[in-house]
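Pasting in a structure now, in C-alpha cells, and then I'll have a few things to ask.
All protein chains but one are shown at their positions in the complex.
Should a chain be cited, it is by its letter among A and B, assigned in written order, with residues numbered from 1 in that chain.
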Amino acid sequence: MAVTTAASWSVEVVYRGIFQKRLANRISRGVVLGARKDGKVGTAFARYGDSPERNGIPSKNFAVVATDEVELEASLAKYEPENVDVSIVVDDTMCKGIESWAWYGIQPINKLVVPGGALVVTSDKEPDALLEHIKVKPYPYTLVVVPSPVHAGVFAPEGSASFAGLWVDNDDNTDFNCVAAVAKFAPQILTLESVLDIVRERTNESARVAAVQATYEQIKMRAVLPGEGSTVEYEEYTKPGWTQMREGIIVEAMKVGTRNPIYKKWSTRTRRPLVNFDTCIKCTQCWLQCPDECFEVTPEGTYEVVYEACIGCSVCAEVCPVPDCITMVNELSFENNDNLYPQYASDPDAYRELLTRHGIPLHPELIEKAKKTQPVHHQPAAVAGGED
Amino acid sequence: MAIATPEPQQLVDLSSIKTVKQVPYTEYFVSGHRTCQGCESALVMRYIAKAAGPRTVVLGSTGCMYVANTSYYTTPWVVPWMHTQLGSAGSAALGAAAGLKVLMRKGKLADEPINVIAFCGDGGGADMGLSAISAALTHAEYRFLIVLYDNESYANTDIQLSGSTPYGAVTTFSPSGKKRRLMHKRWKKNTPGALVAGHPDAAYIATADAAYGVDFMNKVRKGLASGGPSFIHVLDPCPKGWHYDPQYSHEMGKLAVETGVWSLWEMENHEVRLNGTTKQIAAGRFSRKPVREYLSKQGRFAHFAEEDYEYFQKRVDEQWSSWLIPGVVSFRLEAGTPLNL
Partner (left out) sequence: MAIAVRRETAAAPLKPLEGEEELLLTGSEAIAHALRLADVDIVAAYPIRPYDAVMQAVAAMIANGQMDCEYIVAEGEHSQFEIVKHASAVGARSFVGSSGVGWFYAFEAIAVTAGLRLPVVANVGNRALDDPGAFGVEHNDALAVRDLGWLMTWVETGQEAFDSAVIAYKVAEDPRVSLPCAVSTDGAFLTHSQHLVKIPPKRIVDQFLPAYNLGDRLFHPDNPITIAPQVDQDWLTEIRKQNDAAMRRAPEVIREAYREYHQLTGRQKEPFIEEYMTDDADYVFVGQGTIAMPGRVIVRRLREQGHKVGFARLKWFRPFPADEVVQRLSRFKGLGIIDRNYSFGSPNYGGVLFTEFRAAFYDSPRRPIMVDFIAGLGGREVTAENGLEMFQILQAGAAGDLDSNVHWIGVRE
C-alpha cells in the first residue's frame, strides 16, 4: 500500500546475546529487506554498547525503515533509536526486564515502545500471563505474541521460544515469523507479501512459505490499556558529572560480603536452579564451581542460590552429584528474585510442593544420609570481612 | 639493578588448601560482572582473588577479564585492581613489584608482604606480551605472580585465533568454508613449557585448569609464596569461543586433562612434577580418553573430518610418547645422552 507522507519506523530486536545472535540479525535485516520490496529504504545495526556480546546477556539489534533517505538520516549515526514502534523479544523470560551492556540497572522490556506501538514476544504463554511480568505503561500499546514452533529447540525447555543460535541453529522459522508479526501489526512498515517473498528467496521452500503464512494467522494481538501490567519499580541511575567523578579514572572497590549493587545480572537467565535442601550433601561443588559467585551457605550448611546474581548458566546443576538436587526450571514461573531458602525454612512442605510442581523428584530415600553430612562453611558474621 | 643473589624475600603466609573443605569462604571477586554464562575465565579470577586474599593488588591486562568485568565504569574486585595494556602483564607485575620493594626499602612505605598479581589472556600473554613475561621471569629479586588465563582465542574481540588456539579450530579469523575446511593449521605452542625451560631464575611455574579449582588455588599460593617471579598458565573453557552449552563448562575443563590434550604440572624449587590426572596418565594408572570425546563436544571443531581427528590424536599421542617430559618438553633427546635424573 502506498504511503504518501514522509515517515520512518524503528524496530528493535531484544535477544539473548550470542545464543540468538543469528536470529536477531536475520529479523532486523528481514525487516529492512522486506520493506525494501515495498519501496522503502532502511538501515540495520546492532547496538555497539552490547558488543562484544556475551552468552545470554540481553542485547539489541535495530532496523529503521523510512519512506526516503532524508527521513532515514535522522536515525543514522546513533547507538540506538530514542524509541521504537515495534520491539521484538525473542525470549519471553526477558519480559521481566533486562540489563544489558549499555544500560544501568534493570529496565522494563517495553521501555522504548511508543504510544500505539507494539511489543512482540515469541512465547507459548498467553498474553495475559506475560502481562503479569511486563511493566505498565501510561499509554496504550499492543502485545503481540508469536507462538512457539512446533518442534521446540534443543535449548528451549518446556516448550518455550526458539533458540536458534551460535552452535545450534534450529532453523525453525522464528526469524520469518517475527518479521511476519511486524507485518501483521504494522503493514505500513512492510507487507506480508514482502515477508513471504523474502522467505521464498532465502529458502526456496514452498513448505516454509506456507508455514510462515499459517503462523501469521495464529499470531495473537492483545490491546494493552494504560496501567495494565506489572507495577514493579525499576531502578533509576543517574550518572555523575566530571566534577563529581574521582580523578585518575578511579572507582571504589567492592566491599567484602557484598555484590555489585549497580549490576544485578539476573536478567541474563532464562532458567533458574532450584535446590532440594533436603537432599543436599554439602559437597560445596555448586558453590565452588559457580562462575558468578551465586551461592551462599545456609544456617544448616547447605547452599542456596542468590537469585539476584544468578545468570542461569546451569553449571551447578551439572556438577551437583546428587540426583535432582539442583534442577533448572523456567524463570517465568517466579515473581521475584528473593532467595528461596527462607521459604524452605519457614514452610518446608510448601517448598517441596514448589519442587514437585516443577516436576522435580524429591528422592526421600536420600534425605537421611544427607542430614548426617557435616557443614563445611558457616555463615560469616554480619560484619564484612570474615573468613570461616 | 642486577643483583647477584636474591635478597631474602618476605614470604606471605599462604597455607596449602588440602581439601575442598579448606577453601576459604570469602570472595574478593564478587557477583556483578558482565561475563558469559559459564565463563570459566571469571571463575579463574574468583579463584585467584580467593587464594591470594586481601593483601593483594591485581593488574589486569586488556581482554575479557578487563572489559567484561568492569563494563561500564564499575568493578567486581574487592582488592585494588588496575588496568594494564594488552601485552603488559609482565611489565606491569615487574613495575608494581619493584616500585613497592624500593619504597619499602627506602622507608617510604610500610614494610609488609604485598601480593602483586598480573593477569593476561592467551592473546595478550602468550602472543603480544611474551617478551615482557620472559623478561619479568628473569628478575629473581622481585616477588610477583603472573597468571595467563587461556581460553584459546582473543575472546574479547569476538573470538579470533591466537598462538594458543588449537589446530583446526574455527574462529572469526579461521572460519571453515567451501574452499578451505581448515584455515588454522598451526599447532598450539607450549608457552609454559617454553618459559620453564628457559628461565632458570623463575621461582615457580605451573599449569592449571579451571575445572581443578583447588589445585589452581594452591598453585596461586605457591607462586606467591615462592618469593620470586612466578607464572601459572591456566586453561579455562570458553562457551562462546568453543561453541558449547555453558552448562558443560566444568566438564570441558576435565576432558581437556583426561584426554591428555592439556597437562597439569608444576616447577617448584627447580623440580618439575606432574599433577593429578596428568600424573596418573603418565604412570599408566589412567587411560587417556580419545580426543574425539573432547573435540566433538565443541562446535569449533564441528567441521572436523576423520583425518582431522586422526591428526589431532596423533599429535596428542606424541605429547605422551615422544616428548622428553610429557606435556612439558616437546622434543626427544638423542639416545645415549646422559640425563641428571
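The rule is simple: contacts are C-beta pairs under 8 Å (C-beta built on N, C-alpha and C of every residue); 3 or more make two chains touch, one makes a residue touch a chain.
Here the structure is a predicted model, which means the values were calculated and not measured.
A.B. asks: Any idea which of B:48, B:94, B:195 or B:328 touches the chain not displayed?
C.D. replies: Touches the omitted chain: B:94.
A.B. asks: In the complete complex, the non-displayed chain touches which residues of chain A?
C.D. replies: These residues of chain A touch the chain that is not shown: 49, 79, 101-102, 239-242, 245-253, 255.
A.B. asks: Across the whole complex, list the residues on chain B that are touched by the chain not included here.
C.D. replies: Residues in contact with the chain left out: 1-2, 54-57, 59, 66-67, 70-75, 77-85, 87-88, 90-92, 94-96, 98-103, 106, 108-109, 114, 131-132, 134-135, 139.
Note that only the chains that are shown with their structure count from here on.
A.B. asks: If you look only at chain B, which of its residues touch chain A in the complex?
C.D. replies: 20-21, 23-40, 42-43, 46, 54, 64, 67-68, 71-81, 155-158, 213, 239-240, 243-251, 299, 302
A.B. asks: In the complex formed with chain B, which residues of chain A make contact?
C.D. replies: 18, 49, 51-57, 101-102, 155, 166-167, 251, 253-265, 268-269, 283-285, 288-294, 297, 306, 308-309, 311-315, 317-319, 376-377, 380, 385-388
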